[in-house]
Each structure stands twice: as structure tokens, then as C-alpha cells.
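Note that this complex is displayed minus one protein chain, with the remaining chains in position.
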Amino acid sequence: MSSSKRSTIIVEQLRKQQMIEALSRGKRLDGRNFESYRDLEIEIGIIDKANGSAKVKLGNTEVLAGVKVETGEPFEGLENKGALIMSAEVLPTASSHVEPGPPDEEAIELSRVVDRGVRESKMLDLDKLALIPGKIVYTIFVDCSIINSDGNLLDATSYAVVAALLTCKLPIFVVENDRVIDTGSIMPPPITTIPVSVTAVRIGDSVLLDPTMEEEACMDARITITTQSEGDLVALQKGYTGPFSVNQILRSVEIARNKGEEIRSRIKGLNGTG
Amino acid sequence: MSSSKRSTIIVEQLRKQQMIEALSRGKRLDGRNFESYRDLEIEIGIIDKANGSAKVKLGNTEVLAGVKVETGEPFEGLENKGALIMSAEVLPTASSHVEPGPPDEEAIELSRVVDRGVRESKMLDLDKLALIPGKIVYTIFVDCSIINSDGNLLDATSYAVVAALLTCKLPIFVVENDRVIDTGSIMPPPITTIPVSVTAVRIGDSVLLDPTMEEEACMDARITITTQSEGDLVALQKGYTGPFSVNQILRSVEIARNKGEEIRSRIKGLNGTG
Amino acid sequence: MSSSKRSTIIVEQLRKQQMIEALSRGKRLDGRNFESYRDLEIEIGIIDKANGSAKVKLGNTEVLAGVKVETGEPFEGLENKGALIMSAEVLPTASSHVEPGPPDEEAIELSRVVDRGVRESKMLDLDKLALIPGKIVYTIFVDCSIINSDGNLLDATSYAVVAALLTCKLPIFVVENDRVIDTGSIMPPPITTIPVSVTAVRIGDSVLLDPTMEEEACMDARITITTQSEGDLVALQKGYTGPFSVNQILRSVEIARNKGEEIRSRIKGLNGTG
Amino acid sequence: MLIDENGKRSDNRGIDDLRQIKITVGVVKNADGSAFIEFGKNKIIVAVYGPREVHPKHMALPDRCVLRCRYHMSPFSTDTRKNPAPSRREVEISKVIRESLEPSLILSDYPRAVIDVFVEVLQADGGSRCAGINAASVALADAGINMRDLVSACAAGRLGDNIVLDINDQEDKEGDADMPVAYLSNADQITLLQLDGRLSPTQFSECLNKAIHGCKLVYEIQKEALMKKYFGDEVELKEEV
Amino acid sequence: MLIDENGKRSDNRGIDDLRQIKITVGVVKNADGSAFIEFGKNKIIVAVYGPREVHPKHMALPDRCVLRCRYHMSPFSTDTRKNPAPSRREVEISKVIRESLEPSLILSDYPRAVIDVFVEVLQADGGSRCAGINAASVALADAGINMRDLVSACAAGRLGDNIVLDINDQEDKEGDADMPVAYLSNADQITLLQLDGRLSPTQFSECLNKAIHGCKLVYEIQKEALMKKYFGDEVELKEEV
Partner (left out) sequence: MLIDENGKRSDNRGIDDLRQIKITVGVVKNADGSAFIEFGKNKIIVAVYGPREVHPKHMALPDRCVLRCRYHMSPFSTDTRKNPAPSRREVEISKVIRESLEPSLILSDYPRAVIDVFVEVLQADGGSRCAGINAASVALADAGINMRDLVSACAAGRLGDNIVLDINDQEDKEGDADMPVAYLSNADQITLLQLDGRLSPTQFSECLNKAIHGCKLVYEIQKEALMKKYFGDEVELKEEV
């Protein structure tokens, strides 16, 4: 085993060296500019049984998000708010490296960073989703299945979640004698803003948006910057084992605000109100 | 390790060849006919602390089933029915191949197939086991401990479960002010029919009933056919990795109906009303 | 690996032989008498967020216990008593042998033996900790974090738990309309006695108190004897794989009663009422 | 009423009609083989990885390939949100799907290796195990695994006195019997057979024949889907001739 | 009242009486050794497998055998149904049973191997750990494991002012102290000692003596059960002479 590992390491180092060289000449292996995204396709409403759903393709990365709306008890300390619960599973279909099983560190970080963008932007006005404050509230599950993984799962999952929430329909519940009754009517969710995440990676001295899996294999560090409709930051997550300089971060934030606005108009358009 | 594995495989192949040859001459290694069962002993009432219990010996296979009756909430979608919950553990006592731990795939299939026979035959009239429909119902646990394993766990477990349920006594509960009270009286369970499973395995072109562990080690495919008192089918489960021809299945169903009737009279007799 | 294991075994045997020799000359490696404890330091109230806390240093062994008081349902069969729930985690900080993860056999025994001393001595009068008998009671969590492990975790943890309970303050709750309200006032816990455990190990024919980790590595058997304020025994636990003679046990009990009284006065002193 | 006076079922099908079926091959980019099936409202994606090295190595078999299978439902696939942890039902279905596929594969061609089949139910309707088997067999073919034949699966069942083909969700819940079958068309062999519900011996024969008929219909759709991927427009032209 | 005016306990025993004990050897066909014990209402089956190879191999010890033990209660064994997952109580009891048996075994005779002892409580009464140890020691003998002596176990306890032998379930719950002891008769050594409840030093001595006395009574029953299996009617004849 040790010899095969050693050779793998040499291959990895060579690949990284090649990539750094190409980047130093301003080139990405798939021909994109450093600041361009791969093709982004967003399709909504494909899971009839969900209250909202969206499938996002970002290049070959493919993610499905589904929203299920139920009722339940509020979270402790948030008695007067609806409960939002997010999860993500990188399906074993997604690549040959994924083992089936409970979510690992990466998948947990993924869902928590996406959750943070939605929660901190106050995209959903959770104050409007309490039925009996302190007792019964809307419980909104957003679950993501990553079907194919070719890099930048964070952004693809984030867009799928935001699109599914934006276009979901909430059942209108009433409470009678401590029993929740589904009236059969639906309403749009209380949306206040649209958070958009933009992820950049640093490879050597180059900073690139929307990395492929191949680029992620060579990255030194990663940063995810989530902005809301007015361009303010609402969530940040620096990831992976390398550092960033202050300038790289400030520049990434600038880029993320512009690129975020671009993607936001794409997502807004889904609602037929774009 | 690889050499030892290879030799195991050769041994296995030789054994299977021998068995196929014997079977082609109409002989089983223990001298039985293809359609006969090993000695079947059923003993009831051996666990005083359970509301019902039965120990089944089928040759050297030995299974104990215990019924515990409690009250609880009904299952979702079955609000007006009693809840029936079945589990089986192949104890590590049962053979040198069993590891202690949560039930594996085999044990889960085992308990689900036995459960299906009881449930789909409507052996227990669960409609009669709701105390306050939608709120409080009888919860009937049937747990099985497989003590020794020498093949055909499915039938042995099924007979133990059916015998334990048939002969169990239900506490009579009443509900006063939302509190369940055990009156101290008991009643017989609401029985409508007696499901009996019959399991056959195919080894080469031969189909045999009630396989031993040795026969199971050589089997190509397995089928479990559960019939109720009037001889109708209520559950089927084809198992293992080989296929069956349509004729083999039709013939197995015929045999299972007859053999099932034979075993059913044995089980009926337990209730003193046979 | 096999050769390294073999050499480890030889080292172990040599070490044990050396220790037995020293003990036969009446000497412990750290110079203590067989019946003396290492330096014992008990510090209370160091976790403001807990309702009670104590840090115990016994030589280099260091344990922190914290008490958290909540309300909840009583245990089955103990409907009119407060609920006491104890847990211990040997932190991976504690030694190079600890793996992070759910408590293993040793940690479970540890917390159960400590729990037994508190519970069987009736140190806390749990009858006084029911709010609405059968429905709502005080739930008292005592959690222990073993920070550094140098032998005799049992006694160190026991002293930390007893000191934390003795000096904790219970919030005064009232129940109005089925809702528990924290009045903001506090009260001392209902203490009836002070249990103290004393642990001895046998190495060859010698019986020593308060073993270090090095001594535990050589021990044949261990016994933990817990006495209450009047000197009666309330819990015993023989541990490890060797036996004790009846005389060794009787003598250990005598020693434990005396040593226990000594340590009890130390603990009593913590409460400012000693 | 699950069947009206005109012999129509709740979703307007006749008693011998399959639901709409669409199979798309090669939908998961990273997989060695894959297929997406829409079978009524079932939406199921299957990815195949392998033959590949087994980890841990002691699981490898010296004379043949290990086949593994995971059937899993996404949390949003069902009426009430499904807990993502695998249920006992999913464990059992994973097992019967694996066993239904195994007779079609020439596993001795890949000693010491493993083939993984991942069946992910994105939306569940009645009959998801059959739909999963159909997609899985196509995905195995797409992965280029040596096989004897495709495995085709379809259920039949009983609604009152009627034996009907291809039970949907509502019929599964309110009907009287559901019997999923998987079938090797060339060998005329059954590789999956389960039954939930009551059937007289005569009803059982009718049900079995009907399910096999359904499997044969599915078989054509599976072959077509593969042809479409591998020969594309060519095939369509030829068929129109 | 746990003891009435005639000195009789709730199950009609005197203070120095054991409950009815019956041990049957060799009851689990596949096991290397086994025993079934009825001890009052306790019904416990013990199977021993080994000495056999250890998996994973790195757990093996070069100079002696590893002893493993699982004490487990069947879900139907208790008054309220027991969750089948192992509880903390079962983990602790597994440990003390293992430690109580280990001094009786010559583990150095089987380097690199493992012996597994599976104690399954089919019905639980007070004293199931003692009953389990008694059956386990017999099952180890039945498996032909080299041993120094049988391990015999019995509890004594306190009901008010009385020290009594062999605490049952009700006495365990309502009494004042329960002290299980395991004992090597030939070596006069204690291999299990636990106490739940309050005892003065004098009461403790009395309790310990009484428990040891009980262990010695159990020892005879264990030997008889083994004789019966291995010498059968011969023995009985001889005894009657």
C-alpha cells in the first residue's frame, strides 16, 4: 500500500503544479475566466410530493432540494418563531469517493453553511410562522440530495435551497382545540430577501470562482461569501487548510457581491415575478 | 488468508456437488423426503412475565417468542387500530457465525416476513384493539429470540409468533380521565385466522421443504409461502440469489397449502380448542 | 506487530515483578504507605453556569463534576421522587490511551458505581424533589469530565460528585397551570448523609489504597467500598480479573470506614458548616 | 371505489394498463452506469459504480464479484417527511433488489471486485422497488457489466374481485393485495416475488401471469432506453422505416 | 411485610433458604458448551463458543486467551418490555460476570484465542447476574475449557433486621440491601462482590458469610448437573446405593 500511496502523492503534486502553471498564465483547465461560473440550470417544482423543490445543475454538479412543511413545537429560546431544519446528504451516487452512511464532517459543514445563509439573511420571516406562539409552529424541513458531485457543492446546494424555499407553497393550518387542521388552502412563504452564496478557492496565488472537483483537489483554501438582496454580507465561511491574505478576502467579497447580484436575478426570475 | 479462502470455496463446491447428486437420487442427507418437515415441538406459556409465549423446536432450530401488551399512541394512518410491533434477534448463542449487535439484513428480513404473514392474514383483529381511537390503543410487542440456528429460521419463528399470539391473554384496560387503568382482568385476543408459513429451497433442480442449515448453505433460492385458515395466500417472499421457474413456484404454492394445513392443525390444538 | 506485543508483555511482567518486590519490602514507588492517599484538593463553584460544581485533584488525577437542575417526568416506578441522572466521560485529554467516543465499559462502570454510592446512601432525599408527584419532578443531572487520569478515577469522581451535590443550589420551581415557573430563588439541596468511597487494589498479597495508574497496571483485583456518615456500608464493587480472600475484604472494609471518615470531614468542610 | 363502473381505475387506467414509464440512461456523470426512471409518479435515480476494488479487502471473494445494493428514499420523497436514516423497510428492500438483480449478472467475470448499485428514490409512488429494479438493471447494462439479460419488474395485485396490473400508491394502501415480481424474459425465470395481501390460489396464478406480462412490457421499454442512448437517432429512423 | 411473624418470606421461604434451582447442561446444540438455569423465576440460557480465533486479529493476546462476555435480557424477560439495545446496566453486568469467571479459567492454555460467553436472560427475577454466573461456569466446563474450579454465585441481603439468603425480585425492590457474591469453593476466594443498600459492619460480615454459604450450596447443584450430563443414570444409581 505504501508504494501506491507514494505514487498517488507524486501524481497529485504533479497535477497541482500543472494547474498552478496554467493558472499563472491566466488559464483554467476548462477554459473559463477566473471569475466565471459554469452553466447554471435551475428547475423548480419537480417533486410533486414536496411543498417546494428545485434541481440545480452547476456544470456537472447536480443537487436536488425539497421542502416539506409540517407543524411541531418551536425550538427552545425561539418560542415565537417557525422552525427551519436543514439537512444535506451527499448521495453515494455522487462520486466514487462517497460511502453511504450518516453525514460526515463535509456534509455537516455544507448544510450548516447553507442554513446560515438562509437564516442570517432572514430570507424567511419566521416570526410569521408561529401558529400558537410557544406551542405550535410551522416546521419547515429543507433536505438536499447531492446527486452528482463535480465541485462547488456549497453554491449549488445553496441555490437549490433558496429556489425551493422561494417557490414553495405553505399549507394554511388552523388550530382548533389544540388540534392542527390543514385547511387545504395554500399561501406563499413570507420571503424578505434572497441570499446568494459565492464560493472562491485559492490555488497558489490565484483566486477562482465556482471550482470544479479537479480544482478543489488542488486548492489551498476556500471562501464562501453570502450576500442578500441589498448587497450586504450575511454569512462567511473560510474553509480548507490554507490561509488567505486580507487583500484576497477583501477582493473576494467585492467579486461575490457582483456575482451574487447576477445569480440573484436568475433566482428571482423563477418566481414569475422577476 | 487468500489461500484459506480459496480452499474453503473448493470445499463448499464439493459439498454442494455431493448434495446435488444425493438429491438427484431423491435423497436428503438426513433421510427426509423432499416434502417433509423435521420434528416440530411447540411449547407455550413458558415465560410467566410475558402475556403470551411459545418455544418452537424445529429439528435443532430453537426459537422463543414472547408477547408483551402495553398501551400507546396508534401509528400514523392507522389511528383506529391497535399497534403490532415485531422484532427478532438471532442471539449469539445460535451459532458460531453470529456476532452480537443490532439486527443485520437477515434478521430484519426475518422479522418483516413473519410480521407480514400475521398482519396481512389479519390474524389479530386490530380494529378491536383501539381504546380511544386516534389517541390510545393496545400496543402489542412480539419479540423473538433465536436460541439455536439449524436452518429454516423463518418457519420456526413464524410458528413461535403465531402460537404466542394465539395463546396470549390481553389485560383489559379502561381509560379514565386520560389515564389508562389495568383492570386486572384478562381476555383472549381477537383471533380471526391462523397464518402458517412454509419455506422451500431450490438446490439445483430439486425443491425441498424445511431446509437444514447445511442445505441452506447449498441453496440456490428460497421461497416462503404463508397461507391462512381457508388456504388463501397472504404473504410470499422469494429470497436468496437464484431464480425460480414459474412451475417451481406454482408447485411450491400447492405444497405449501397442504403442508400449511397440516401445521395449522398442530397450532390450533395448542389453544385447547383444536 | 506480534513481536512488539511479545516484548511489551515481557516489559509488563518485569514491571509487575519489580512492583511486587518493592511492595513485599513495604514500599510503594511514590513512597506512600499502603493506606495513605495522595494529596487531595477539592475546589467548588468553579462553573458559574452549573447549579453546583467541584474539581477534584487526587495526585495527578483530575476530575470536574457539574450539577444541572431541570424539571421533567419522574422515572417509571419512582413516580414520587426527583430524578437523578449521572454520567461520566473520560475525556481524551486524560491520557494517551483514551479514544474520543461514547463511554466504554470502564466509564459506564465508573459512573454507575459513583451513582450507586449517592443513590443507596440516600444522600439526596429524592422524596423532597417531586413537584407534582407522578407528573413533574426535579431532574438533577450530575455530569463528570475526567480531565487527567492517573489512577483511582473512581474515588476522585465520587468525591467530585458528592462535593458538587453537597454545595449545589436548587432553583425553587413552582407549577402553575401545568407550566413550570422558575421563581428565581434558590435553596440548598435536601442532604441526609455524605457517602465516601475508598478504593483498594490487590497486587500479589499487598492491598493498597488510592492506586496510581502505574499501580493499576499491575493490579490483580480492585475493590471500592462506599460508606455513609454513620460508617455503614452503602455500596461495594469488586472489579478487575483477580479474586480477593475473605480476610482481605473484611480488612479492606475496616480500613475504608476509617479512611472514609477522614475524607468525609474534608468534604463536610466545603459547605462552611463542617 | 378503486374501480368504477366503466372498469377504470382511480388514475383512469384500465385493469391491464401500466402507468407511464420513461427511462433515461446515463444521467449521473460520475457514475460508471446510471439511469433515471419515471414510473407513474415514482422518480428514481440509480447509479452503478464498479467493478472496483473492495474496501475493506477481506470482504473480497476470490471467485466472483460482490454485489452491493442500497435502496434509499430522499427525505422529501414521501407524503410525510422521511427520516434520512435507513429504515428497516429500506434494509429489506435493498436486500430483495440485490437478490433480484444477481441472477442476471455474470459475477464470476470479476473476481475480487465489488459492484455497487445505489437506488435513490426522489419521489415515491406505489411500486418503487419494481421501478428501482428496472432502472438498476439498465444502469448495470450502461456500466458495461457482463449480464445474461435485463431484469424487468412489475407488480400485479387485487382490487376486490379484479386482478390488476401495476398497483399505484392509493391501490397499495386501499386495495386487497400487491404482488411485485421481477423476471428474466429470455430465461423465463422469477428473481423477485413478494406478496402483501390475500389471494386465492386461482387469483394467485392470474396475478403471477399478469405481473409477468407487465414485466415483458417493461422489458421493451428498457431495451428501447438503452438503444436510444447507444444508437440514438439511428434507431429511431430504423423503427420508422 | 417481607417477612411474616413465622419468619417466612413473601415466597414462603425461610431466611436461609435458596429458591428452587435447576441446571440443565448441553442445551444449545451449536455451542461448544451450554447450560440452562432456572433459579427461582429466572430462566437463563448460556452458550459458550471457543476457544476460537479472534477477529479482528489485533485483539489477540500472545500469552493468553481473551475472555468476552455478553449479558443480555430478551425484550419479554422483564415486567415492562425491555428495549433490545444493550443498556448501561447490561454493559456493567457483562463486565462483572466476565471478571467473576476469569479467575477460574486457565487462560494461558489458549494463547491467541478467544472464548465467548453469551448469557441470555429469557425471564428475569432478582439475582439474574448470580444465576447467569452459575450457568456460565457450568457451560464453560461443558465446553471443556481448562479450569481450576467452578464459580458459584449467590446473593444475601437485608430485610429490616434480618439478613437473608438469596434475594428475590420483590425483596430486591422493597428490601434494604442486596449483596451478590461469586465464590471459588476450593480456593475460598471471592470473585464478585457488589452491594446496593445499607449494611452495618456486623451486618456485612453476616451477609458475606451467608452468601458464601449459599454459593457452596449452589456449587453442589452445579456439580450434580455436570455429573448428570456426563455420567447420566450411572451416577444416580451410585447415589442411591
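Per-chain residue numbering starts at 1, and chain names A, B, C, D and E are given in the order in which the chains are listed.
One rule holds for everything that comes next: a contact is a pair of C-beta atoms (placed from the backbone, for glycine too) under 8 Å apart; a residue touches a chain by one contact, two chains touch by 3 or more.
Quantities reported herein were computed from a predicted structural model and do not represent experimental measurements.
A.B. asks: For the chain that was dropped from the view, give me its touching partners among the shown chains.
C.D. replies: Looking at the entire complex, the absent chain's contacts are A, C.
A.B. asks: Among C:Leu23, C:Ala94, C:Leu154 or C:Leu170, choose the residue that contacts the chain missing from this document, as touch is defined above.
C.D. replies: Considering all chains, including the one not shown, the answer is C:Ala94.
A.B. asks: Would you mind spotting which of A:Lys169, A:Lys238 or A:Arg266 touches the chain that isn't drawn?
C.D. replies: A:Lys238
A.B. asks: Applying the definition given at the start, please give the residues of subunit A touching the unseen chain.
C.D. replies: 1-2, 5-6, 9, 76-77, 105, 108-109, 111-112, 116, 120-121, 223, 228, 231-246, 249-250, 253-254, 257
A.B. asks: Can you list, in ascending order, the subunit C residues touching the missing chain?
C.D. replies: 46-50, 53, 60, 62, 64, 66-68, 70, 87, 89, 91-96, 100, 102, 141, 143, 145, 147-150
To be clear about the criterion, only the chains that are shown with their structure count from here on.
A.B. asks: Expressed in ° and rounded to a multiple of 5, what is the rotation angle of the C-alpha superposition of subunit D on subunit E?
C.D. replies: 120
A.B. asks: What's the chain with its C-alpha centre farthest out from subunit C?
C.D. replies: Comparing chain centres, D lies farthest from subunit C.
A.B. asks: Compute per-chain Cα centres, compare each with the mean of all protein Cα atoms, and return the closest chain.
C.D. replies: Taking the mean of all protein C-alpha atoms as reference, the closest chain is B.
A.B. asks: If you average the CA atoms of subunit B and of subunit E, how many Å lie between those two points?
C.D. replies: 32
A.B. asks: Could you say which residues in subunit E touch two or more other chains, in rising order?
C.D. replies: Correct list: 80.
A.B. asks: Got a list of which chains touch which?
C.D. replies: So, checking each combination of chains, I get A-D, B-D, B-E, C-E as the touching pairs.
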